[in-house]
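Of the protein chains in this complex, one is absent; all others appear in place.
Chain nomenclature is as follows: A and B, assigned in order of appearance, with residue numbering initiated at 1 for each chain independently.
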Amino acid sequence: MARAVTASRKALTTAIAGALAFLMFFPILWIVVLSLKTEVDAIRAPWQVLTSGWTFESYGAVQERSDYFKHFWNSVIIAFGSTLLGLVIAVPAAWAMAFVPGKRTKDVLMWMLSTKMLPPVGVLVPIYLLFINIGLLDTRFGLVIVLMLINLPIIIWMLYTYFREIPGEILEAARMDGASLREEVLYVLTPMAIPGMASTVLLNVILAWNEAFWTLNLTASKAAPLTAFIASYSSPEGLFYAKLSAASVMAIAPILIMGWFSQKQLVRGLTFGAVK
Amino acid sequence: MGRITLDKVRKSFGAIEVIPPLDLTIEDGEFVVFVGPSGCGKSTLLRLIAGLEDVSGGEIRIDGKDATDVPPAKRGLAMVFQSYALYPHMSVRKNIAFPLRMAGMDKAEQDRRVDDAARVLNLTDYLDRRPGQLSGGQRQRVAIGRAIVREPAAFLFDEPLSNLDAALRVGMRLEISELHERLKTTMIYVTHDQVEAMTMADKIVVLNAGRIEQVGSPLELYRQPRNLFVAGFIGSPKMNLITGPEAEKRGAHTIGIRPEHIKVSDDDTCIWRGTVGVSEHLGSDTFFHIHMPSRDEPLTVRAGGDVDLYHGDHICLTPDEAHMHRFDEKGNRIE
Partner (left out) sequence: MATKASRAAARLMISPAVLLLLGWMIVPLSMTVYFSFLRYNLLMPGDNPFVGWENYKWFVTDPSFSAAMVNTLLLVGGVLLITVIGGILFALLLDQPMWGQGVIRIMVIAPFFVMPTVSGLVWKNMFMNPVNGIFGHLAQAIGMQPIDFFSQIPLLSIIGIVSWQWLPFATLILLTALQSLDQEQLEAAEMDGAGWLSRFWFIMLPHLARAITVVILIQTIFLLSIFAEILVTTNGGPGTATTNLTYLIYVSSLLQYDVGMGSAGGVIAIILANIVAIFLMRMIGKNLDA
């Protein structure tokens, strides 16, 4: 098993890894710093930035200038709405494939996965035209539907791999114990599956929150979530560093926190169980 | 009550027939062991009885009533799984009470039964724990507890001891036997371990490739194996099987002699001679693997613990003719 490592070697690894990790993390750290500066201070050289005064004014300004919370709320509805809607459709499907596998189960799963491989740009035109015709363009509902559809394969796959880890014998035991299908799902399967479902929700909220193809192309202003809201800073206004930083921090903070909780699930979810 | 009858029961998965039509009767209160090598269909047979698999043909009757299409929960059987299949998110108490809760029994009666079962199985102190906090033996007892509270017509055990270490296995074996003595309920027990079969069973069913090779009490199988398969499977160490002139001399294609029915001597009045290969001195017994010029495989012989012979020693053997088993070319016993 693990061998004792000399303290000096451990210190050296810690120093190297720490330095590299700091570099990776620095851009995020830096926008936090800039968001707490005045516009004038924010464009100074880094060493001058660090010694200048601190202020929260940019956060207030972002809300005043462009109604940050409207977009935040859009993001919440789109991310959680699409995930929960997806969950409702995916849970029965994943349950059935995991516990009543048939000859074609594998093919169905692979086919579902293949829909995820469809490049979004390949169907941009028809979706865009359909959205115009049905009046879904720039609506939260439209985005909920589209993001649900593009993430549905991932949700089904993740749930499937979690469900498959629940030993079939336990469900058989429940059946022997006299549980009906409903009771089996309610008292045995659901409590055992909740951790897996929670991870699935977490990862898919993250994916939907950060999705930046459909959210940019299918919204104008009304339904624009944070991805599109931030993109509006790409115009010369983006040179207001402090405000851009404040808006960015507010856009990524919630998901960063959720992301740290979901490291393990990330691997499973994004590799479709190919790496665990 | 728990009399289970299988009438021409058949099971195939797709084109593969794992159990050809099979008849078997299990009497009320009997402890029946299904034994056979892995893949012989013994677990499938148990699952057919449990109702966890649909039969492809034939009829299963429990206490005279046709149960072939009755769902598992309604058959009045309880099962103990190989992995124990405990509900990890429920306490031990809730695990044991689960079948009672499903049956809609009132809370007080549930508690009374769970407490009784826990007392019998020495689980009283663990009722509030989760299965994850228990040792293997304790989990096994919880699984048994969950089965006994229902007061089923019969218990089904699917290799319940195979996940336990050797010492615990012997202990649990005794506990299950004692439980059977106390409850007098029918038990069907699946194992690949012939020692478990011999020690626990009233009746052993030896299965091979989905077919019943022989049904009988442990000693019947030991004394009168009906064919070569049973002869080789029951008994430890294995019966020696000999073909060639020695067999022909006794009017058989193959003769079988168990290691314990060969006498070791150092005088010259013996029938077979050989050289000691590996010798295993257990203290109480000694197992010799004897090399003989006429055979490729060594002959296994069981002698007393005081026989001091070692690798390379010459040895003189006398088989006990009264305990010799004779088989024809098809492998069937010649009486």
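Definition applied: a residue touches a chain if its C-beta (ideal position, glycine included) is under 8 Å from a C-beta of that chain, and two chains touch if they have at least 3 such contacts.
Given the structure is predicted, the values throughout are model-derived calculations rather than measurements.
Q: Determine which one of A:Met112, A:Ile166 or A:Ala223 touches the chain that has been left out.
A: Of these options, the touching residue for the absent chain is A:Met112.
Q: So which of A:Ala61, A:Ile77 or A:Leu124 would be touching the chain we can't see?
A: A:Leu124
Q: Please pick, from A:Phe22, A:Phe56, A:Phe69 or A:Phe141, the residue that touches the omitted chain in the full complex.
A: A:Phe22
Q: I need the residue numbers on chain A that touch the omitted chain, in ascending order.
A: 1-2, 5, 10-11, 13-14, 16-18, 20-22, 24-25, 27-28, 30-31, 34, 43-46, 89-90, 92-93, 95-97, 99-102, 106, 108-130, 149, 152-153, 156, 168, 171-172, 181, 206, 209-210, 212-213, 216-217, 226-228, 230-231, 233-234, 238-239, 241, 244-245, 248, 251-252, 255-256, 258-260, 263-264, 266-267, 270-276
Methods note: only the chains that are shown with their structure count from here on.
Q: Between chain A and chain B, what distance separates the C-alpha centroids? Give it in angstrom.
A: Their C-alpha centroids are separated by 53 Å.
Q: Looking at the complex, which residues from chain B come into contact with chain A?
A: On the chain B side, the touching residues are 50, 52, 71-74, 77-79, 81-83, 85-90, 98-99, 102-103, 146, 150.
Q: Within their complex, state which residues of chain A touch chain B.
A: Residues in contact with chain B: 167, 169-170, 172-180, 183, 187-188, 191-192.
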